[in-house]
Every structure is written in structure tokens, then in C-alpha cells.
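Of the protein chains in this complex, one is absent; all others appear in place.
Right, subunit A next:
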Amino acid sequence: MLLAETAAGPAWSWNLITDVQEMWSFPFMVNAFRAGTIVAVVSAAMGYFVVLRRQTFAAHTLSTVAFPGAAGAVLLGISAVYGYFTVCVAAAVVIAAVGWRGGGGGADEAALTGTVQAFLPACGFLFIALYKGLLGGPQSLLFGTFLGITTSQVTVLLGVGAAVLAALALIGRPLLFASVDPQVAAGRGVPVRALSVTFLVLLGAATAEASQITGTLLVFALMVIPAATAQTTTGRPGTGLALAVFLALAATWLGLTTAYYWPYPLGFFVTSYAFAGYLLVRSGRTLHTWLSRTRAPLLYKEATA
């Protein structure tokens, strides 16, 4: 929004190297790329499991909680970063506790998360109304911004992101087992319940990270779309994870670059690129299935393997 107001904003020159050099000559852009990279990797890795476990509803709830968290922190005069993390992780613990009491993943959990989803954004708007001086109004919290990301924020993102990824690497295989086949996993002694609680808490932290790039309304752009695209493409867990991370990185970098030249919210661009990738893969798959069905049905195996 700042860039939009300067009459002579940066211009795209088609010389990629000088463009990137010029863009990265601004420290805030460098920080934005650093933050975006960290967030893309963490969100995509977590998103792979979110899609596999069909917990997009929980992820959505956590992201709606992120908004009042950030708004409340700003109102209290603290950095929004801490608001995101505190509220998201707290909400994850609440959802997990209720799910635990209600026997896990039942209607109880859905009803509670729905209630929370309605109430907390309302609080967020109240906080913003109370705090009149918020730069750009609620838009930057809802739809993302790359302006004003400080080096200390990047450090926080990096620390939390590394912790989330390390935890995910540690529990990755049992989590996959528990997600795909909970009964057999429980029979094998995998702590299915504890894993699902741990996963929710990690999801809270990852959502808080993603909210800071795409805005709280658009965390799915990095959390769900790349993972869904990857799972449409491949059935291999390792390849799928890597592909999701790659797609999220591509969407973030392209989105940041576009947002630098075009005065619209960052979240819009990131979401659009991610969604374009999804559409492309989806239609490519449909075409491939259709072609192989008309030619030789046996090719299906290769199409999906």
C-alpha cells in the first residue's frame, strides 16, 4: 500500500537479474523473502498431514482465531507475531482437550470449533475498532502483508519453524500410520491420541506462522492448496511432501515478487498462484486419465503411481 502511493513505483524490466537485485536492495523485501520461505516450508509440510487427516476444518478454525489474536496484541501494544502464536497454540490446546473429552474427532469437536469460529473474529473486529491507529485497517491482518517484517520477527519465525519441523520429523512416521490406519496403529502401540494432540499444537504454531504472510483468511493458500496439489499428483508420501514444499515455495516467491510490483494484498497473489497450480495439475490429471482410458486402461497405474 505504501508502494502504491509513491507515484513512481518499481517497474518490471524483464531483466530478471536486475529486477531481483533491485527488489532485494530493500531490507524489508529481503526479510519478506526470508519469512516467506520459512513459512512456506513449514506450512506445506504440516499441510500435507492436514489434507491426509482431513483436518482442514481445524486448520481453518485456528486461522480465524489468529486474527483476534493479532488484533489483540496490537491493541496491547505488543507485536502481532506474539499474538498469533499465543492465541493459535492456546486454541489448538482447547480443541485438542475437547476432542479428547468427546472421544476424539466427533461432533462435539465440530460444534465447538464452529462456535469459536463465530465468536473470535467478532472480538478481533472489536479490538481493531478500539485501536484506531492500525496501519491499513484490518486488511493487512486478514489478507497478508510483506511490509514491516523485522529481522527479529524473522528470527522468531525461524525458531518456531525449526521447532515445528523437528517435531514433525520425529513423529512423522507414526503420525502417517495413525492418519492412514488408526486402528492398526493403535494395535501396534502407536499413541494415536497423543499424536493427534501434538499434531494440533504443531498446527497452531504453523497456522500462526502462515497467517503472517498470507493473512489469517488465506492460510489455506500455503497450508492446504500445495498439499492437495501434491496429493493429486503422487501417492508416495515422501515425494508428496517434497512436492508440497516446492509448490508452496514457488507460490510464495512468485507472490512476493508480484506484490512488490503491484499494489494489491500479498495473500491474494500467493493464493492465486497456488490455486493456478492446483487447477493445472487437476486438469492435467483429468486429461491424462481420459487419454489413458481411451488408449490403454493399463496405463492408469503409471498415471497415478
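Assume contacts are C-beta pairs under 8 Å (C-beta built on N, C-alpha and C of every residue); 3 or more make two chains touch, one makes a residue touch a chain; residues count from 1.
Just so it is clear, contacts and distances are computed from a predicted model.
Protein name for the hidden chain, per its UniProt entry and selected from "Xanthine dehydrogenase subunit D", "Metal ABC transporter ATP-binding protein", "Acetolactate synthase" or "mRNA 3-end processing factor": "Metal ABC transporter ATP-binding protein". Among A:23, A:52 or A:126, only A:52 touches the chain that is left out of the view. Shown as candidates are A:76, A:97 or A:184; the residue that touches the absent chain is A:184.
Within the whole complex, the absent chain has one touching residue among A:231, A:257 or A:271, and that is A:231. By the touch criterion stated above, the residues of subunit A touching the omitted chain are 52, 169-174, 176-177, 180-181, 183-190, 231-232, 234-237, 240, 300-301, 304-305.
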